[in-house]
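Missing here: one protein chain of the complex. Every other protein chain is in place.
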């Protein structure tokens, strides 16, 4: 076994047409560099699973045509509002959505991590989730037969992707405390983590976040600015100006094609993109 | 809310006749100081729940007559063999046992921590657990109707007790990585932790074990040698000589009465016991 | 003192929060986040606040442990919104129109289908007040207010806050009624902008305006904290009156 250290293109090549791909992140700590690489690699037919509330991570992949179905509890660009590609793709009937709820999804991932077939979840009774998810089942609570409980199937993604602060050279990782990555990594068959920096063993800043042992990590990619344009707390904020550019481009297919050319396809090497990001960063500081 | 820092007698007074009391620990990291205090306080009618394989922690409480029922997956004194009081009490029909299995109990505690009524567990099919636990139920897997799955009820102890390495003055704790204390604390209504030492905020040695935030800790007791005669890795080993004394005494009720007098009742202040332990320790070092 | 609509809602909502309560706020909820922080800095110093996205005061491992905490019944107050809210307080966060081919695809229900059932007191909020947002019937039920699905003492809808009004469930029927109105509006106007009958009888009291002390604390301490989570919201609505 052992954790492998790869470059972005090699990591993206681990993801195949038809895979269920789980991603973490919102307008904070989304694994954007790897998602851009996936787009460059021509990924398609993905079953995207958004662990927790998602944002531009899901919206960009959907906009670039990589996604066949999406399972999510919420997709919204934080303070930048509705996710334009997600919204349009659903409204136009081009994207199949499997509705989930954040807590029920966390429980389903827990069940996946535990090797259980399903798990009961609180709430959901009386909602239309039960109308649109035929695999959210009502069963009788064996201990209170007068009570019905919703059960949901375990989630076991083929691959999961998240961005983290650090990895050490042994493959141990420190990730965001606001995401469920330790659990998601356990539930997933293959785990790819992009990190801001790789440090020597013993040098991990464990107080910064959730420690995840190398045992659960298959692939690490060193990708500085890997969450850009979403934020990586302690490293860089979300780029508001870029988000405005994104939103504007998302309004028109032609404009979005240009956006993809300019910000995704033209950067064949992530290093170049990092330079772009850091230049934006320093401008940001000057403007502030 | 906020974590309270108490002395052993005050902490023991939080536990009442009829309570379900969960304990962690085996021949390593058992909360012995608080258990001795419970015996001194005349505790009785406890429903003891052993989280993970238990040892002298359970056996001492049973021997002292504090326990009405015990729920456990295994009780054994490590390399010192069978737990004598547990064994005799069951063989003589004086103690009711609720059999559990380590993984199923961990899952049931997980369910308690999640506020779920029950949880499915792998295995157990074809075993006599299903004969002696009428609350281990077979249900149909809703996703594979040809398959039956065992479900167990969630565990939510009234109180849980464990010994940990450190607490900081805010009530954050670092506990053994070999026990499920973070989960157990979440599942329990009241959480009492004894610690080897209390340190300033920011001084916790997080790499030593499992970090548990003050949020989940109600009561902390500073109790050096609090795991003695079981081991506290990095602080002291298990005391083999004391265990031989214990085993010998456990063979005869009169001898055990003397043991309790000498090692439990005569130490009304834990400080005195600490002095006793440290003297034994230094002898140990000399003998080694 | 002048104040923005957001400030008005924040200060009114803050008054609903009690000292010593455990108050949690989900994402995309700047008004409740500000209300919780404001309450804590004014009349509820011993309140415990957990605000999603506010890492500095986040003791949980991921969102999972936060949901677990709620599921164990340990949170007193939570806030939810809805693109649509019906007369029972059921909410829709999923679609406007037909589910299969929606007119508007909304972001989704997030945690609402659980927290509404397990926190003790629930406040709904909506930053606009139009008849379309308060229909007779929802296009999709993202979370249900029905007492059928709740244990005693859990998931009680307390009130719905909008820029124009406060609606509260009637004691017996649990149907939403007009409870108070904002300065500058009338009960008739509110009814006109609500798609279901608000059961208006006689005079309706006014919602109390923000106090100078509230505005002062909101525009200083609370603003600073909120800045980290909702910079755009702060820029738009706090302390620019």
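Side notes on the structure shown:
For reference, chains read A, B and C in written order, and residue numbers begin at 1 within each chain.
One rule holds for everything that comes next: a contact is a pair of C-beta atoms (placed from the backbone, for glycine too) under 8 Å apart; a residue touches a chain by one contact, two chains touch by 3 or more.
Since we're looking at a predicted model, the values are computed, not measured.
Touch with the chain omitted from the figure is made, among B:126, B:145 or B:202, by B:126. Interface note for the absent chain: among B:48, B:75, B:155 or B:220, the touching residue is B:75.
In the complete complex, the residue from A:115, A:201 or A:234 that touches the missing chain is A:115.
Only one residue in the set B:106, B:151, B:164 or B:249 touches the chain that does not appear here, and it is B:106. Touch with the chain that is not drawn comes from one residue among B:13, B:178, B:247 or B:275, which is B:178. On the side of chain A, touch with the chain left out of the figure occurs at residues 1, 113-116, 186, 213-215.
Counting the whole complex, the residues of chain B in touch with the unshown chain are 26, 28, 52-53, 72-76, 78-80, 82-83, 86-87, 90-91, 93, 99, 101-104, 106-107, 109-110, 121-129, 131-132, 177-183, 210, 233, 240.
The rule we apply is simple: only the chains that are shown with their structure count from here on.
When each chain is reduced to the average of its Cα atoms, B sits farthest from chain C. With centres taken as mean Cα positions, chain C sits 28 Å from chain A. Per-chain Cα centroids separate chain A from chain B by 39 Å. Chain B and chain C, compared by their mean Cα positions, are separated by 43 Å. Multi-chain contact residues, meaning those touching two or more other chains, occur in chain B at positions 114-116.
The set of chain C residues touching two or more other chains comprises 60, 67, 70-71, 118.
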